[in-house]
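Below: one structure in structure tokens.
Moving on to chain A:
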Amino acid sequence: MADLELRQVVKDFGNLRVIHGIDLKIDHGEFIVFVGPSGCGKSTLLRMIAGLEEISGGDVMIDGQVVNDMPAARRELAMVFQSYALYPHMSVRKNLAFGLETMKVPKPEIERQVKQAADILQINELLDRKPGQLSGGQRQRVAIGRAIVREPRIFLFDEPLSNLDAELRMQMRVEINRLHRRLGSTMVFVTHDQVEAMTLADRIVVLRAGRVEQVGSPLELYNKPDNIFVAGFLGSPRMNFLPGTVDRVEGHRGEILLAGGQRLTTEFSAPPKAGEAVTIGVRPEDLVPVPETDAVLIGEVTIAEQLGGETYVYVTLPDGQSATVEIKGQARVRPGDRLHLAFEDGKFHIFGSDEKVIRRT
Partner candidate 1 sequence: MTTTYSRRQFGGILGAALSATALSGTAAFAQAGAVRLIWWGNPERDKRTNAVVDLYQTKTGSTVSPETYAWGDYWQKLATQAAGKSLPDVIQMDYRYIFEYARRNQLAALDEFIGSELELADYDANQLASGVVDGKTYGISMGANSMSHVYNKTVLDGLGVTLPDSTSWTTDDWVAIGKDIKDKLPDGMYFSENMGILEPRLQTWVRSAGKDLYTPEGKIGYDLEDLVAYFEFWKMMQDEGLTPPADVQAQDSGKMEESMMATKQGVFNFLHSNQLVAMQNLVEDEIDMVMIPNSGPNAGQYMKPSMFLSMSETAADKAAAAQLMNFFITDPDANDILLIERGVTGDASIRERITPGLTETEQKIINYLDIVGTHVSPLPPPPPANAGEIDRALRPAWESVAFGQVDLEAAAKDFYENSIRSLERA
Partner candidate 2 sequence: MFLLPWLIGFFGLTLGPTLASLYLSFTDYDLLTSPRWSGLENYEYAFFHDRRLGNALSVTFTYVLWSVPLKLTVALLLAMVLDRSVRGVAFYRATFYLPSLLGASVAIAVLWRQIFGAQGLVNQMLFLLTGMKGPAWVAHPDYALTTLIVLAIWQFGSPMIIFLAGLRQVPQDLYEAASMDGASGWRQFRKITLPLLAPVIFFNLVFQTIEAFKAFTQAYIVSGGQGGPVDSTLFYSLYLYEEAFANFRMGYASALAWLLLVIIAIFTAIAFATSKYWVYYEDEGR
Partner candidate 3 sequence: MSRHKPTGMRTQVARHSILFIAAMCMIYPLLWMIMSSFKDDAVIFSDPTALPRTFDLSNYREGWTALRVSFTTFYANSFLISIFAVIGNLMACSLTAFAFARLEFRGRKIFFALMMATLMLPYHVTLVPQYVLFQKFGWVNTFYPLIVPKYLAVDAFFIFLMVQFFRGIPREIDEAAIMDGCGPWRIYWKIMLPLSTPVLATAAIFSFIWTYDDFLGPLIYLNDINLYTVPLALRAFVDGGGGQSLYGPLFAMSTLSLVPVFIVFLAFQKLIIRGVALGALKR
């Protein structure tokens, strides 16, 4: 049985529909990440689950029960906010205990819970401080602690790491991961950062403009994006997109004319029509330098970024497009060099004019 199920969930703000009927099942113990650009409705969706936003249509079900009209407090969920939303006038201890006090949990029980949460998050020595006296990372822990003490059925995270600096963010990512394994609870996590999504999620839900673009495990989405949006959203540096035109189609095979004049023969899962404009997607690590004879593309190097472990080379293609190439190790290239490139081992995607994938790796 699904812990959390969304059925045709819709949200309207006045005349404006921001969530267009979303279906989703989340199993017990799963770590789900909602990801998408800002304004895609991911936070709204989370807040609808939490009970902070009214549900305009469809059903939200928790443990098989429709909770559309259940007040937030009774849904037995906990939420960690982007700004942490700690009560500034209460000590850390009071912050942790406040929800339990509201629910009239007996004192000793509250103390036990607070102690336990503090242990898990290693914030024992902070208990008597006020939020104002804490660092960003410490506040983050307290906010999570406040969620833990309630022993919720589901944890909800609303971009909780976006206010931290890069290093802390990485650290907290690891901790949240660890926490998930330790508690085994269902967690729903909202972020616009694809790295967080990739590293944390059991399954990722990619949202765009109030619609689900694709749901799947991180690698599924990385390797088999359903459309240009998902392909472009996940992965860093971003996937290269090259325009092309379908030249000939014969059954499931066909030939594509690239903008630079090269031809590419390939198989389609969903064959396009001849003359259709398509997009070829290839990830930077799948674009490899080859001898001139094998080249599919020729590019002139504009910038080469040496990161030590790998090198990002930005090239300009003959048709003026630019592309990113990732080369393992420390490649010796200079601006102005010409690079002959090919697709690694057939690893490229083709998207139709409707942006849907028509050829998978």
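Regarding selection, all candidates are chains of the complex that A comes from, given by their letters.
One rule holds in what follows: a residue touches a chain if its C-beta (ideal position, glycine included) is under 8 Å from a C-beta of that chain, and two chains touch if they have at least 3 such contacts; residues count from 1.
Note that this is a predicted model, so its numbers are computed, not measured.
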item: In-complex contact of chain A, chosen from 1, 2 or 3; value: 3
item: Residue ranges of chain A in contact with candidate 3 within the complex; value: 47, 50-52, 71-74, 77-79, 81-83, 85-89, 98-99, 102-103, 146, 150
